[in-house]
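Excluded from the complex is one protein chain; the other protein chains are retained at their positions.
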Amino acid sequence: MDRRIQNGFERGKSFEIEVDGTKVKAFEGETIAAALLAAGKRTTCKSNAKKEARGLYCGMGVCMGCRMIVDGKPNTLVCQTLATPDCKVKTQNALENWWASK
Amino acid sequence: MKEVEIAIIGGGPGGICAAAEAAKCGAHVVLLDENPGLGGQIYRRLPGGFAVRDEGRLGKDYVEGTKLIRELEQHKEKVEVISGAVVWGVFPGNEIAFLSGDRNERLKANRVILAEGAYDRPVPFPGWTLPGVITGGAALRMVKAERILPGERLLLAGTGPLQLALGAHLVQAGAKVVAILEASSRGAFWKHLPKLLGERGLLKEGFNYIRELQRAKVPVLTGHAVVAVQGDGEVQRAVYARVDNNWKTISGTEKTVEVDTICSGYGLVPSTRLSRLFGCKHSWDRSLGGWVSEHDSYAETTIQGVFTVGECAGVRGALVAAEEGRLAAIRACQQLGRLSEDEARRKSVSVVKRLKKLTGFESALGKMFAMRSGLFAQIPDETVICRCEEITAGEIRSAIAEGLTSIDEIKAVTHAGMGPCQGRICETIVSEMVSIQTGRPPEEVRPHTPRPPVKPLVLGSFAQE
Partner (left out) sequence: MKQETEIVVAGGGITGTATAYYLAKAGKDVVLVERGDLTRGSSAANAGFVWITYRAPGPALRLGLATLDSYDEMSKNHDMEYEKCGGLTLFETENLFKDMAPFVDVRKNAGLSGLKFLDRNGLLQLEPHLAPFVLGALLNPLDGHINPMRAVYAYAAEARKHGAQLHTGVEITGINIEKGHVKSVITNKGEIKTKYIVNACGAHAPVLGKMVGLKVPIGFQREQILVSEEVPGIVGRPMFTASYKKTVQQGGVGGFTTAFFANQTKKGNLILGGVNDFPGEVTSTTFEAFEAISREAIRYLPILKTLSVRAIRSFAKFYIHTPDALPVLGKVKGIEGFIMASGLNDFGMGVGPGAGKVISELICLGEPSIPLDGFSLSRFEN
């Protein structure tokens, strides 16, 4: 199922972003969160203490649930961050994979 | 430091209308909003790269948003809009500090209008932290602005008419909505709904929503709520049940459905971090969403020159936000000498009239869809309440049992509310829990004392010397 709705508008340029090493399609102006949802990816990080999977919750930069490592920056809120061509996105594994990301 | 006559924080209907009105009165205004474009939550624009062919097909909200933004654009020379500006602190002398990208900036304002809006009320149940449980607002944003389906088989759980709008948008776009769970009882919901939609100018829209839902055979189950969500690392199914008048689960009525996404929409909580930082006095009103700043009939708070408009001053919908924004702007302009008292009064007459009509009704509505405590009373001990620090209901309950009853104390001892969301998620839940466990009304549970930064602040945002 294509999760992108088509109705009364046209999307802009499309490009690829890299999510955990895999290419994911995104459109200019979309948030990383939207591109991930469209690709059916829901887990953005493992929580720090209990190491439980977390993902998008509030969708507006309030809950801090959608943390990922984006271009080496951990704790990036993907619901508030626009996708850019070739940006590298990684699932954040609690506090564990911060260094490898540099 | 840059100095302006009026700084407006928040670019939703409240902030946009405040800016437009102030500019009309001749004032110089800066409008700050954290998003890439104006519109706030309800009127959020499509992503920057999208080209709109037919606005009408994007829905009534989109068109209304465009109208307001156009009105503002007519006053370009008076209004500086700074998008992508996250306000993280306010300091004495009305100094407003914000992050613009990775850079720190500051401005000083003679008058400040806060239009921060609101956020979805967090309601915990087992499994609510699983990926796939999102708020109703997040779902609306995805389907209305990003134009993406947040899931394929969805269950909506919560209260209030926004759920119907969301459900309709979802099925229109081809998603399967297995049901909409409305916690309030059948009688109350269907009786008040048409009146409510009518008052919001949404009667036609509302009927369309309902028709859309009927066409797609989406059951609206009143008197029901979600009990738990399950899945191996992500949402796979949900358990729901009938609830009593206090929204407590009636055991034995549980049913399980396979879904990939739950949209939790239990109304909104006013954003009051900035008004609290300013030191404005706040009071509790359940029908307005909880703690809200006290203000006079011109939206001026107990701190002179600081106004709160729209949902941050009480959840009452976008139309109220817009009018309140205008009213605050008129008053601020009068205080700045841009309008005489007479002019100000003349300008505000029609605004006040519209506002009175809207608010009279909205508060009745607020009461009807206000949260009931049953949902909080039944949270199992092992369920996480503070999502940031991962503090469970049990840990919070034992702190309360030890005699800690203020949010600050519970925070100090359990860490609930100490994480990066600065308590936005757990504060309301903890205060409900204190209230339930101690029998005190929520207004007696003292809220947090917020401090800057109200949003995480990149340490590297200050230029090195």
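Structure notes:
Which chain is which? They are A and B, in the order written, and residues in each are numbered from 1.
Note that in this section contacts are C-beta pairs under 8 Å (C-beta built on N, C-alpha and C of every residue); 3 or more make two chains touch, one makes a residue touch a chain.
The structure presented is a predicted model; accordingly, all values stated were derived computationally and were not measured.
The missing chain, though absent from the display, is touched by one residue of B:Glu205, B:Asp408 or B:Glu443; that residue is B:Asp408.
Residue-level contact of chain B with the missing chain is found at 89, 91-92, 95, 97, 102, 104, 106, 389, 402, 404, 406, 408-409, 412-413, 415, 418-420, 422, 451-453, 456-462, 464-465.
In the full complex, chain A touches the hidden chain at residues 48-49, 72-76, 95-96, 98-99, 102.
One rule holds in what follows: only the chains that are shown with their structure count from here on.
The part of chain A that touches chain B in the complex is made up of residues 1, 3-13, 27-31, 34, 37-38, 42-44, 47-50, 52-65, 75, 79-80, 82. Residues 34, 36, 41, 46-58, 119-120, 122, 129-135, 137-139, 141-143, 146-150, 152, 173-174, 233-235, 384, 387-390, 419-421, 424-425, 455-456 of chain B are the ones that touch chain A when the two sit in their complex.
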